[in-house]
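There's a structure below that I have some questions on.
Left out: one protein chain. Kept in place: all the others.
Up next is chain A:
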């Protein structure tokens, strides 16, 4: 029998089918006593490795696009992706990593110039719930997290995650004690909030109140250095994006926000100070500053000007200098608007 199998090279379609059959078996037979089960797992790991090699090539050969397309088509023809995601915790580490890489790669594979992964995910959008909850399980977080990040390359999928309840949990995920998991969650969070401009703009304006309340209190005022540093950088990236200009104007008109930014400007960390400046400048440059913002800026004028006098990044940066000069001019020229 063995010889027979060997003589016939398996096609990508065969490999996907066999993988699916084994996943179904694993899924339906949770009883782990059987030695038969061990064999199935070994076979499954081997198949996953082969699938990965078709998609990525190996150190000797580049991937063949025809084979990739066949594999992708067969994969999404039935529920293979769901099976992979559901069974992932049962696999060993190497098989998990292979599966993660396969899922990641499939998101970019085109079949007749269509991203069929996207169609599949739209029809099975609840899979995103499993992936996003992965951050709650330290053993699965890096695998599910990597898959999730690839899936939100599709705009519709990203919109689903943004508007889901998971979005609130990210504020905690990115502060998990395990650095590798927290950093992975932060990378996903950033991707969600920067990748698809129009979706992000819509999300931010619809969810402005709770989102920025959380953002300020949990992230910008976090006791955790890394959280503050990443949050202030991301805030700058979001607000300075042209597509978010409405949100930016709103953000830069709030005295509470200004207070938080001014505190960040006083941090001992240069990196945080510099990033905070890039947001602070929006408050100063705003041509329609509300009276309370002007009031705060005027009250702190001398302190601010003193701060900016010897404020510069480690590397020469002309743009920064120009921004700074403008901010200094703005603040110096402010008039208290009493009456």
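We take it that contacts are C-beta pairs under 8 Å (C-beta built on N, C-alpha and C of every residue); 3 or more make two chains touch, one makes a residue touch a chain; residues count from 1.
Going forward, contacts and distances are computed from a predicted model.
Student: Name the absent chain as its UniProt record does, using one of the following: "tRNA-splicing endonuclease subunit Sen34", "Protein kinase domain-containing protein", "Dynactin subunit 6" or "DNA primase".
Tutor: For the chain missing from the view, the UniProt record says "Protein kinase domain-containing protein".
Student: If I consider the whole complex, including the chain that's not displayed, which of A:19, A:45, A:80 or A:101 touches that chain?
Tutor: Only one listed residue reaches the unshown chain, and that is A:101.
Student: By the contact definition given up top, give the residues of chain A that touch the hidden chain.
Tutor: 56-57, 59-60, 62-63, 92-94, 96-97, 101, 104-105, 138-139, 142, 177-180, 183-184, 186-187, 224-226, 229, 233, 269-271, 305, 309-310, 314-315, 325, 328-329, 332-333, 335
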